[in-house]
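Here it is: the structure, laid out below.
Of the protein chains in this complex, one is absent; all others appear in place.
Order of writing sets the labels: A and B. Residues in every chain begin at 1.
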Amino acid sequence: MSGIAERAKELRGNRNAWLVPAVIALGVVYPFIEDGLSNLPVIGDFMPTTGTLVVMIAFTMMAVGLNIVVGYCGLLDLGYVAFYAVGAYTAGWLASQHFEQVTFHFGSSVDNDQVGIHVTMWVVLIFAGLLTMLAGILIGLPTLRLRGDYLAIVTLGFGEIIPQVVRNGDSFGGFNLTNGTFGIAPIDAVGFPVLSSIGFFPENFQTSDNRERWYYLIAFLLLLFTIFCSVRLRDSRLGRAWIAIREDETAAAAMGVPLMRTKTWSYALGAFFGGVAGAYYASFKSGAFPADFYFNISVFLLCMVILGGMGSIWGVTVGGMILAYLNFSGLSTIGSKIQDAGLDFDPTKYQFGIYGIIIVLMMLFRPAGLIPERRHKIELEEGVHDTPFYDVQTEGTLTDRDRSND
Amino acid sequence: MTLKRNGVLCAALVVAVFALVAAGCGGDSGGGAPEALPSSACTGIEYKGDGDPDYIVASDFPLQGSSRTQTEQIVAAIRYELDQRDWKAGDYNIGFQSCDDATAQAGKWDSGKCSSNANAYAGNDKVIGVIGTFNSGCAAIEIPVLNQAPDGGIPMVSPANTYPCLTVNLPGGCDSTEPDKYYPSGSRNYVRVVAHDAYQGAAVAEFMQSKGIKSVYILNDKEAYGLGVATTVRNASQSLGIKVAGFEAWDPKATSYTSQFQKIKASGADAVFLGGLIDENGAQVIKDKVAVLGPNDGAVKLLAPDGFTTQATIDESGTASAGMYMSVAGVPIDQFKGAALEFIDGLQAGPIQGKAIDPYAIYGGQAAQILFDAIANSDGTREDVIKKLFETNVTDGLLGTFKIDENGDPEEASGAVVGFTIYVATDELKTETTVSPKPETVAAAGGQ
Partner (left out) sequence: MRETLDRALRTLRNPKLVNGIGLALVALVGVWLLINFIKGPEEFVNVALDGLTRGSIYGVVALGYTLVYGILQLINFAHGDVFSLSGLVASTMLLSVIGLDGSSSNLAVVGGIVITLAVTVPLFAVVNATIERVAYRPLRGASRLTPLITAVGMSFIVSNVSLALYGVDYESGSELIPQGAAFTIGDIRVTWKLVVALAIITPALVVLSWFVGYTRQGKAMRAVSQDTEASAMMGINVNRTISVTFFIAGSLAAVAGLVFLLEYNIRYDTGFELGLIAFTAAVLGGIGNLAGAVLGALVIGFVQSFNEGLTWFAPGGDWTRSIVFGILIAVLVFRPEGILGEQTPEGA
């Protein structure tokens, strides 16, 4: 088992050795060459703006988090949007004027006379992650003993309840927790509270001249951090236990994997990144609103995971970026091109129909995703004979595979 | 192996940190043609004058869903106004972009779109003003972002936001941090040409009194607009001695409201007020009201604010809407006169090609006029445009005569801007009466 894992890792390392730094370099310079790119003929219009990229990255982070639950541990979570909501509202609680009863400032760049809790966003991000983790554990404890589709339904139930609780949360026995449909806005911006004294780093992104670039670069670092954690988690003892549960729960239990605890950890850690991304995105768009957290978002995130390949970090990252791009800018650009050509068709209207088609086609023809997880691929190649649509190229056992296939 | 891979990642992190340092160094080039706002939300820059535009004015409205008939006319009115001025405000050439804050699937405004639009305006130093929004909830998102934009904030003029707490702190209904929380920079950048809902609440309450209503049950959709107007109706009704038998929400996603109306029946109210929009399953609410409480011209009356005042209400709810009262700001469309009449004729001859004019087109034209006048009188900086906006003094304009007060609301008004028209539904909207609420009722509606 570990031999295979090692070898798979080795191969992956070799293949991606140049790719990772190249992508990172491109990511870093993108906001500075965006102007030039958007002036290119034909493809220029399709280039996402830096602001769009921030949103894309936030959702990709959530997808990478969801991947821990769905991809690693094999638990179908149809209510991941709940974690996004918890993260966003944590940012609202800790970095806005919402709790007007108190005035508490910690490292924040807003005026000291503003009422409400204003904690610097860096702390808020961590806090949001931890609180979301707690939410994951609380949702997980009673429900994770359910298997498969029942679990999916329970998470869906939570995903439906939480927006309504948020919507009605303007008066819990008279206490205004969520401010109802008005949402919590504005939420404080990210900034460099101490570094700004040097002069170069802005104290507050919102008022700085390069708001989008700063937000983008921090988002990019957060994404790298998420991916890094995700890789390390997968290769850890816990990660191997998750994958064992995904492959065969009964066998895993028989081998001494504590099912409940392991599953709860996958929930908690998967939720963590959803919370961080939710809080960051809330700060970027400067608000948290109950209307943002509906079931479609959960499916949208799930679609990213499926498109990329369940369990495959790079796959999910790529799938997430593609779908988020389509959702937040690509489809409307394509739509305006179609309308320029004189056709009356607006693809943004059917975005979820398009995601539905992607899900069904992927499930039918390429269930392992665009960039299949190595382990998953091995397993598929080993032969799942009763599914004729699988692209079975070589049949063999784990030990007699040809290296050149990779 | 692992070590090496980590090394690569670490190196990448170092690169990223350097890039952060570089981030501050990027500057925008000044002069030349302005850069357009992103095409994912906005039309390209429209400009029909000479040379290049100096500045961009953007409009921000939900251009999809059932508000579309209203918002498209507002945009047409802005274009028409620009045509009248040869795309100039004083010495400045003005380019125009129409941005959409709605999504097709929801068919209404979307908080994500509002936020990304606002940030796009804030990130473009050629944007000299924004005309919008249509929905108060969206305005609450955009105002703080524009308020903190560089060079003193971006001026914003709304033709349609009626949620009171965007500009004033009314004791009955606003949080103590409103409206200041919408203006983090400490100075104002937002004005509107429409009277806020304390006026509409007062008008509705006075109308109910004139109809002899003793007890009203108020439903709302919990949104900024719906809850806002429902609250002012509650306050104003109580001040006029009308009993408020109940005040609660309806869930737009519910299948049926029959049971809820059973409860209302038990409360003995002789009128029901719906604070919200027709888009929020309003037709089903109206039908279930009639099914349980009888026709609207019978024992229990049905009233609704301008969120329901469109032909769509009658078309969607069929015979159930008959006899229902709906209010809207302004005088009836056939009673506009002077400048407004000229504007309507020009608009109908040109951009909207003979379609029935929507009252909001006139508000849109008025909003555009005061913004362009402010730009014309300014020295070309955002800060000065805002200053001039707050000095606005319109005499016999499209909406009559009014000034903008220090909160950004119209004041000392006469003419269309202070009146309300109450329509009654037959197979179309028929004018029932017009109401100009008394100042003391308006004050009571605001909880003062």
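Operating definition for what follows: a contact is a pair of C-beta atoms (placed from the backbone, for glycine too) under 8 Å apart; a residue touches a chain by one contact, two chains touch by 3 or more.
None of the values given here were measured: they were computed from a predicted structure.
A.B. asks: Going by the contact rule already stated, which one of B:A283, B:I314, B:I333 or B:I352 would touch the omitted chain in the full complex?
C.D. replies: Hidden-chain contact among the options goes to B:A283.
A.B. asks: Hey, which of A:V64, A:A288, A:L302 or A:I371 is the one touching the hidden chain?
C.D. replies: A:L302
A.B. asks: Where the complex has a chain not shown, which of B:S210, B:S256 or B:Q448 is the residue touching it?
C.D. replies: Within the whole complex, the residue contacting the unshown chain is B:S256.
A.B. asks: Footprint of the hidden chain on chain A, which residues?
C.D. replies: Counting only chain A, the missing chain is touched by 74, 76, 78, 137, 141-143, 145-150, 152-154, 156-158, 160-161, 164-165, 167-168, 260-261, 264, 295, 299, 302-303, 306, 349-350, 352-353, 355-360, 363-364, 367, 384, 386-389.
A.B. asks: Mind pulling the chain B residues that touch the left-out chain?
C.D. replies: Contacting residues on chain B, toward the hidden partner: 65-66, 105, 107, 222, 248-251, 253-260, 262-263, 265-267, 281, 283-284, 287, 290-291, 316, 318-320.
Basically, only the chains that are shown with their structure count from here on.
A.B. asks: Would you mind pulling out the distance in Å between where the CA atoms of chain A average out and where those of chain B do?
C.D. replies: 34
A.B. asks: Taking the complex as given, what residues does chain B use to touch chain A?
C.D. replies: Interface residues on the chain B side: 1-2, 4-5, 8-9, 11-13, 15-16, 19-24, 26-28, 35, 38-41, 103-105, 110-112, 115-116, 119-120, 122-123, 137, 140-141, 144-145, 148, 150, 175-177, 181-182, 184-186, 221-224, 227, 249.
A.B. asks: Show which residues of chain A lie in contact with chain B when the two form their complex.
C.D. replies: 9-10, 13, 17, 20-21, 24-25, 27-29, 31-32, 35, 45, 49, 51-52, 55, 96-97, 100, 110-111, 114-116, 167-168, 180-183, 185-186, 200-202, 206-207, 209-214, 217-218, 220-221, 224, 228, 235, 284-287, 289, 291-292, 296, 328-329, 332-333, 336, 346, 348-349, 351-352
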